[in-house]
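The structure appears right after this line, and notes come after that.
Omission of a single protein chain aside, the complex is shown with its protein chains in their original locations.
Every chain is named by a letter (A, B and C) in the order it is written, and numbering of its residues begins at 1.
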Amino acid sequence: MTTYNYPKFGAGLWHFANYVDRYAVDGYGPALSTLEQIKAAKEVGDLSYVDVPYPFSPGVTLSQVKEALADAGLKAIGITPEIYLRKWSRGAFTNPDPVARAEALKLMNEAADVVRELGASYVKVWPGQDGWDYPFQVDHKQLWKLAVDGMRELASANPDVKFAIEYKPREPRVKMTWDSAARTLLGIEDIGLDNVGILLDFGHALFGGESPADSAQLIIDRGRLFGMDVNDNLRGWDDDLVVGTVHMTEIFEFFYVLKINNWDGVWQLDQFPFREDNVEAARLSIRFLKHIYRALDKLDIPALQEAQSRQDAMQAQRIIQNALLSSIEE
Amino acid sequence: MTTYNYPKFGAGLWHFANYVDRYAVDGYGPALSTLEQIKAAKEVGDLSYVDVPYPFSPGVTLSQVKEALADAGLKAIGITPEIYLRKWSRGAFTNPDPVARAEALKLMNEAADVVRELGASYVKVWPGQDGWDYPFQVDHKQLWKLAVDGMRELASANPDVKFAIEYKPREPRVKMTWDSAARTLLGIEDIGLDNVGILLDFGHALFGGESPADSAQLIIDRGRLFGMDVNDNLRGWDDDLVVGTVHMTEIFEFFYVLKINNWDGVWQLDQFPFREDNVEAARLSIRFLKHIYRALDKLDIPALQEAQSRQDAMQAQRIIQNALLSSIEE
Amino acid sequence: MTTYNYPKFGAGLWHFANYVDRYAVDGYGPALSTLEQIKAAKEVGDLSYVDVPYPFSPGVTLSQVKEALADAGLKAIGITPEIYLRKWSRGAFTNPDPVARAEALKLMNEAADVVRELGASYVKVWPGQDGWDYPFQVDHKQLWKLAVDGMRELASANPDVKFAIEYKPREPRVKMTWDSAARTLLGIEDIGLDNVGILLDFGHALFGGESPADSAQLIIDRGRLFGMDVNDNLRGWDDDLVVGTVHMTEIFEFFYVLKINNWDGVWQLDQFPFREDNVEAARLSIRFLKHIYRALDKLDIPALQEAQSRQDAMQAQRIIQNALLSSIEE
Partner (left out) sequence: MTTYNYPKFGAGLWHFANYVDRYAVDGYGPALSTLEQIKAAKEVGDLSYVDVPYPFSPGVTLSQVKEALADAGLKAIGITPEIYLRKWSRGAFTNPDPVARAEALKLMNEAADVVRELGASYVKVWPGQDGWDYPFQVDHKQLWKLAVDGMRELASANPDVKFAIEYKPREPRVKMTWDSAARTLLGIEDIGLDNVGILLDFGHALFGGESPADSAQLIIDRGRLFGMDVNDNLRGWDDDLVVGTVHMTEIFEFFYVLKINNWDGVWQLDQFPFREDNVEAARLSIRFLKHIYRALDKLDIPALQEAQSRQDAMQAQRIIQNALLSSIEE
């Protein structure tokens, strides 16, 4: 029996929270503190990293978080400033009110400090409220300028910290400004700084009509893949379902592209198990990701590359099904 | 100058609430009581009806609601039991737990009592948590049976009250059980009772890939159009935008079908102005709806019907643009 | 090693044709005759049935088709009248011109004769041109009446023959009249005849936002599942890709529902391998379908049903992944 040298697994700490939405306004369960969420993450057993939202839950201090992470055997990979709360419901970087923009920058600078304190890899910047809802609502030129200038200001003020933009087509805004891999790369070129990159979320790429594998390649080729998240959805929304429950083949292709590019970061979960046991959801995910890892090991890569050089989809599928569904060769 | 005999306008009372979602967990504004929402509805100036969620906000009594409605010159058209709160996050009628199902029925029976007390037209039944999230999660036969049997039990226990099912493709569940006009009509046939019908939401039909006009005709032809809501979206989600901001032509066709069928109910708003002034959003909506009403008055219906008898899309569009965009005839 | 008693496999004969579309107007390959297509179907090696378009290619006679099928060891499962050619580009049953409608009926009656001659199971009715393209183009009430009345006239004139309606949301019309499982069942109830049922296409259900498994259950519960087709797509269009290349889990759930309902018809391919080797595409498909069949054999159905009774998605997924990805248990 082969022993596998699995990658490090991680999760957004919110995986272990309870959620609200516009209907279940009393929440899908009682609110849990940052420390309680860390304890739940520990229970999973296979996690090495978490991405920690900031500010922490009311009353929780940085030293408590440090201690809780140490107790749980976890490290922070990223810090996610919550620039999508009420104060920024009309935008963080692109808010028409300069006071709100300044407050967003302040929070993100604090998040950079927490990255330094915890030795994390990056500030994750997810400006979910930056964008628009209605035709004619915004001056598109001005909006894009605010988005790019704000990111530049943030990153140039913290040259020792990495900033990973997580793009998404929409939600909660009807349209998000940083909506796709290509648009984000264009913006990053305009910013012109080395410490701005991308956190590629598999589900966001699927939702946006991208091939996540292609997006990964494009971002890697420009040296900007700072992190990644996985999950699943039905392509029409950011469902944040458990990875592998819908798109087995495309997640396999995504990790294949990471492998052939020697990208060796953390395999990270960004899932919202609204109605599921959070720990069990994480375990099911990691079980599946380990299967993917082993399947990559079994994959006949030279044969696949030969088929791809001819763009032979049937042969490529035969090869990858052999690895993904090993019993298919019976 | 023509004086128009406009229809009665209404709105879901939540139009005047503040909202939360899974990101802005502190809400897009402070929570507002049922009574405060009624006051805001009054401010609009053109509203005659509201659809009232039940239970009312904490501490508010039925007599207070009655009084507030009377003060505001408003009547309740429907009562919407909130069978999508935490207790029913895994389903109301289709919850696997019979205790949760019984509690949902209890709440809906109470809502029927409020309908009687307020002289409203119907209980609106929107089982947004009934459905599933993952492939293989449910036994589809059993789920559909729970959905249909529960509706039958509710309606047969309250033969003097109408129940209007509001279908929607999804959200908050990844897939809703009552997802389309046709599926809901099939279920209603299985239920076999006269007091179960449909609340047709324009945006839900669009989101589901239906022509709202066609759905209205289908439901009317079976005598089941108990009520309707309007709003707008980008077809990919239930955005609950202000009516008329995206789909001018299709909302015009929707009201055209209601007119030629002599459907004379309330023109009702179901909108979520997350980041807008709620009163202003309602006023803009009604201004647009009055335009639609006048455009129907100007519409050359015999000419349109002649074009439709030949399925002549170009001629039909020319005719309806003449009415919808009167300046086009300059 | 287990020997499996695989189901019978079939394919639409067009699987072995060459195609045109609005861009490659000179076709993706040279036109192939009905007889050439049958020869290619034979090459696959695992096919027992084909669905044969009618009329046959120019000059080919019924007796030639009979002979070719016999030579190839194939039987006709269905006959598909091509009621979507130029003559019916504005509709077959719903064409505004009664002459075109009469010609469509004539062709379908001829197809019924071919069913009788070849001992096939059904006429497949796919009215892809019945519907509309523009808002306001049609009188929805009249259009639906034409659709239902036409089907009734056809089926009542041929009480000894089954007619299987294949619904699809759209294409080539922007909106098809028979667009979903539920709408088609509603229409079938209006028709009121036992010999009208449904050909359920997995990809059409996915494209329409349905769970194909749920649609299968709904149709079976009304005794109307006359046939089925499989393929794959990205949910946004009827791509007619090779089955199993995208949605492994949902196709598994689809066949699971057929199995627990003891539906034992032909497992049939409806694929358009525009740029692929048609025979190889069919072989890859059947290889995958055999894997699904074996996975169903390995599936712990009682455990799955127990999980489903609690709507426990995580446990259900764990169980089905054990079967679908047998190596996951290593």
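Simple rule for what comes next: contacts are C-beta pairs under 8 Å (C-beta built on N, C-alpha and C of every residue); 3 or more make two chains touch, one makes a residue touch a chain.
The shown structure was predicted, so the numbers you read here are calculated from the model rather than taken from an experiment.
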Can you list the shown chains that the omitted chain is in contact with?
A, B, C
May I ask which residue of A:T249, A:Q268, A:S285 or A:S326 touches the chain that does not appear here?
A:T249
Among C:D26, C:D160 or C:D264, which residue is in contact with the omitted chain in the full complex?
C:D26
Touch as defined at the start, partner being the missing chain; which of B:A31, B:A157 or B:M314 qualifies?
B:M314
Residue among A:T80, A:S121 or A:S180 touching the omitted chain
A:S180
Just to verify: which one of B:D71, B:D277 or B:D300 makes contact with the chain not shown?
B:D277
Considering the entire assembly, which residues of chain B contact the chain that has been omitted?
1, 209, 234-236, 242, 244-250, 275-277, 280-281, 284, 287-288, 291, 294-295, 313-314, 317-318, 321, 324-328, 330
Please give every residue of chain A in contact with the chain that is not shown.
90-91, 96, 132-142, 144, 169-170, 175, 179-180, 182-183, 185-186, 189, 208-209, 211, 213-214, 217-218, 221, 249-250, 252-253, 256-257, 304-305, 308-313, 316-317, 319-320
Could you please point out the chain C residues that touch the chain left off the display?
19-29, 84-86, 89-90, 128-129, 133-135, 170-172, 174, 234, 236-237, 239, 241-242, 245-246, 272, 274-275
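Following the convention adopted for this analysis, only the chains that are shown with their structure count from here on.
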Can you tell me, using the touch rule above, whether these chains form a line, ring, star, complete graph or other shape?
complete
Over half of the interface residue numbers used by both chain A and chain C, so same, or under half, so different?
same
Computed distance of Cα centres, chain C from chain B, in Å:
35
So what's the Cα centroid distance for chain A and chain C, whole Å?
39
Where chain B touches two or more other chains simultaneously, the residues are 90, 133-135
